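Heads up, one of the protein chains got dropped from this complex, but the rest are sitting where they should.
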Amino acid sequence: MRVGVLTGGGDCPGLNAVIRAIVRKGVQEYGYDFVGFRDGWRGPLENYTVRLDISAVRGILPRGGTILGSSRTNPLREDNGIRRITENLAKQEVDALIAIGGEDTLGVAARLAREHGVPCVGVPKTIDNDLPATDYTFGFDTAVNIATEAIDRLHTTAESHMRVLVVEVMGRHTGWIAVHSGLAGGANVILIPEQPFDLDQVCAWVASRFQSSYAPIVVVAEGARPRGGELILKDDTRDSFGHVRLSGIGEWLAKEIERRTGNDARTTVLGHVQRGGTPSAFDRWLATRFGLHAIDCVRDGDFGTMVALRGTGIVRVPLDAAAERIKTVPPELYEEIGVFFG
Amino acid sequence: MRVGVLTGGGDCPGLNAVIRAIVRKGVQEYGYDFVGFRDGWRGPLENYTVRLDISAVRGILPRGGTILGSSRTNPLREDNGIRRITENLAKQEVDALIAIGGEDTLGVAARLAREHGVPCVGVPKTIDNDLPATDYTFGFDTAVNIATEAIDRLHTTAESHMRVLVVEVMGRHTGWIAVHSGLAGGANVILIPEQPFDLDQVCAWVASRFQSSYAPIVVVAEGARPRGGELILKDDTRDSFGHVRLSGIGEWLAKEIERRTGNDARTTVLGHVQRGGTPSAFDRWLATRFGLHAIDCVRDGDFGTMVALRGTGIVRVPLDAAAERIKTVPPELYEEIGVFFG
Amino acid sequence: MRVGVLTGGGDCPGLNAVIRAIVRKGVQEYGYDFVGFRDGWRGPLENYTVRLDISAVRGILPRGGTILGSSRTNPLREDNGIRRITENLAKQEVDALIAIGGEDTLGVAARLAREHGVPCVGVPKTIDNDLPATDYTFGFDTAVNIATEAIDRLHTTAESHMRVLVVEVMGRHTGWIAVHSGLAGGANVILIPEQPFDLDQVCAWVASRFQSSYAPIVVVAEGARPRGGELILKDDTRDSFGHVRLSGIGEWLAKEIERRTGNDARTTVLGHVQRGGTPSAFDRWLATRFGLHAIDCVRDGDFGTMVALRGTGIVRVPLDAAAERIKTVPPELYEEIGVFFG
Partner (left out) sequence: MRVGVLTGGGDCPGLNAVIRAIVRKGVQEYGYDFVGFRDGWRGPLENYTVRLDISAVRGILPRGGTILGSSRTNPLREDNGIRRITENLAKQEVDALIAIGGEDTLGVAARLAREHGVPCVGVPKTIDNDLPATDYTFGFDTAVNIATEAIDRLHTTAESHMRVLVVEVMGRHTGWIAVHSGLAGGANVILIPEQPFDLDQVCAWVASRFQSSYAPIVVVAEGARPRGGELILKDDTRDSFGHVRLSGIGEWLAKEIERRTGNDARTTVLGHVQRGGTPSAFDRWLATRFGLHAIDCVRDGDFGTMVALRGTGIVRVPLDAAAERIKTVPPELYEEIGVFFG
């Protein structure tokens, strides 16, 4: 049995832990061989591979990033993409393929499995935690911890200068990182893409916080937008998967707050720091268990499936579940945490 | 409406986050008054109280420990304990009591609710994560992160000197901290109370690790015991709840490994460091949501209940659930992670 | 004896540790009284004070920011600034004033001492570490640790996507934070204000790093500029001390590198996160010792002086030393670390 492994999309703390678990269990318990495909779907597209054995995965558990490299290469947009992939998988004598990635990466895997009979198993990866099929994805907890720590640090600066501090966190389409880190960091306003915000309300919360002699922290997801949507942002470009890349909401918001309230306001954009570095203990645990269960899917011949977390247990769901509608922050949860605003 | 709050048992990162959420929502949304009882059940027993309002809970979200103090005082073992409590609750004109604690603390609350009609709501707290009624308890994630970080650090010392390093972590009756931190830290052996260990097997794992030119890390829960149970430990004393206090397994194990394998072995006992300090982002999130839902139970007049985590949602279960059999590490989970041993 | 204390300029981890040490030793050993002036020189200007005793400084050692608040208010630019200060100091019956701040804050103190006989003692504070009179200032080590940790995290993202990552760190006039965190973080290029950079050289270093199959990290101080100075930045505004506030070099640089090398490049601006939060152990040590020695200056009647670090010892230097030419990164040190570029 020879198993291919690839990682696609943005990198995420825990990818290496998944790879290590797959290889350790595959080799030690099932005697499988492995081949690593480089840079997501670019690997099978261009027959670009890397050695993947026990020694290749030594010491990678605590390391962020992915030893296989990643890319946003989308084979559905390449000439003969699917055919080149199936040919290269055959050339590599691969009996099964484990794809680790987000909805785009797994969408390709689902189509390969469904339409071309490629024996695929998926491991979900989205730092935004926006996949309905699983309670949590790995990397999310690490990102939330990093953002929370940053917010903790910013409180003292806000207080010392009685300034508004706006913190822009990841989250183009969903506010999971914003609500988790904002709540954990004791933010006074949390703005998310799911709920267009009212600038007057934001300014009222800011003012109310100053009235009790404290300085406000405003956490804003990068995809949050004011009601009415008149906002014009500077970098509306699309990446290779067709995603809009946005930025600038934090800076825009700080300027508006300054202008309307007269309070000094500053912005911190956390950026890539949120997705790098060593995974938290929870993410190492989750990623490792995803890897162990993914290789068990291979052993069971259970293809076209994806591993997922339900409560404390790992379950198997159809690979198509990765393409399901996005998991957004429910209004009642946003309302629940609203008690801390202002 | 006047609500009493107390925290009992060993301290745990997140207690303050629970208290803050209860008070913030209770005051702001429901207009309740609060009274804090000091030092667990000692508070209502001795009418020992502390002011608990919005200003008392300012800034406590990121702080470990509990502003209410804690103790292991067990009113069931005191003369007229129950009567003194009900009298003092009446004296304080308390309409509801929220008890935050482990099986002992909540066991008292359950009995007060069931047998004496005291309107109690429980918030479960056990750093060991050994309560079946909830997927996770707050404090556990923080403890696991601290232990994992310590294991990360010990790897380099182990490698540099080609020594066995034994790390003793918390867990008298269950191995949850050991399996989570051991797996996340890349330990080569993990020993838990649920599975009496075979010293020969441990030494074989140690030897196998050295054969691949790496030095082993052995993570052992404080309650783990060798098969046969011939181990005699030095500090078998009982605390006020009747618990046996054990210690010394780490040191004993290092000596046995040295004696049997001839390898240099050292012990690190993580101890109280695991339960102190600022809570992780996950624990702040969970603790805060527990607090918000506990005060909602009070508002709903839903007494004799306890909040709990199921998947990503907070549910209510009977307070008696706190006294249910302990949640142990299932054999199949221990076997699942066994692929990394040796 | 009644001693006034104020903190001016940007906040810096360790300010609270200085205040605590001053008050603890002043009260316990010398029996002094204290008055806290709020928000830097605004306090004595407007007779805006706060209680400052043993209980006010409890628990503040590990806390970032300053319990006294801060501002960039410059009394030399206010009408009758100096006279209002001397009057308010008299009104408060202050026998000595300890000013904790940077060259602007201490410059005012020096002039008050020299020209108006106000008994002042200075404690130097600059997160940029650019004061020649002292080996190190507190806050700097914390900032360097935070920046280094961020760079550590960014490496894995850079490698996974084979991208250039540009990290903009603090340092308007000097590159101390850049050279320390860049060296400690294993950056491949470090750009500082003291050495205008050659964009072709930067791109050559970037290319050379990719040639050895690794992705480059470029650390750039916010005040670094390309040779020729053609750079036009977006936010050239002045603060109340007349300082130019610059920003945008990181973003500009990433775009130029992308344009010239064809490599994907991203920017992370660390911003205020670098100056907030709990101080490192070194900064707590240094700040505490500065505080202890500052109050000894008061006891000795040694006014017009400032404490400073020389090797491992605390010395006293004239307050005017705070206004000395800035301490820049010497060319030979920059050359020494250049071995790691590319």
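By letter and in written order, the chains are A, B and C; residue numbering begins at 1 in each of them.
Heads up, the rule we're going with is that a contact is a pair of C-beta atoms (placed from the backbone, for glycine too) under 8 Å apart; a residue touches a chain by one contact, two chains touch by 3 or more.
None of these values were measured; they are calculated from a predicted model.
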| item | value |
| --- | --- |
| Displayed chains contacting the withheld chain | B, C |
| Given B:49, B:70 or B:105, the one touching the chain that is not displayed | B:70 |
| Hidden partner chain, touching residue among B:77, B:161, B:227 or B:259 | B:161 |
| Residue among C:50, C:184 or C:326 that touches the chain left out of view | C:184 |
| Per the touch definition above, residue among B:77, B:153, B:227 or B:259 touching the missing chain | B:153 |
| Contact footprint on chain B, counting only the chain that is left out | 10-11, 13, 15, 63-66, 69-71, 146, 149-150, 152-157, 159-162, 165, 266-273, 275-277 |
| Interface with the unshown chain - residue positions in chain C | 24-25, 28-29, 58, 61-62, 135-136, 141, 144-145, 147-148, 152, 180-181, 183-186, 214, 278, 280-282, 284-285, 288-289, 292, 310-312, 336-337, 339-340 |
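We take it that only the chains that are shown with their structure count from here on.
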| item | value |
| --- | --- |
| Proportion of interface numbers common to chain A and chain C (over half same, under half different) | same |
| Central chain (distance from its CA mean to the mean of all protein CA atoms) | A |
| Distance between chain centroids, defined by C-alpha means - chain A, chain B (Å) | 30 |
| Centre distance in Å when chain A and chain C are each reduced to the mean of their C-alpha atoms | 35 |
| Contacts with 2+ other chains: residues of chain C | none |
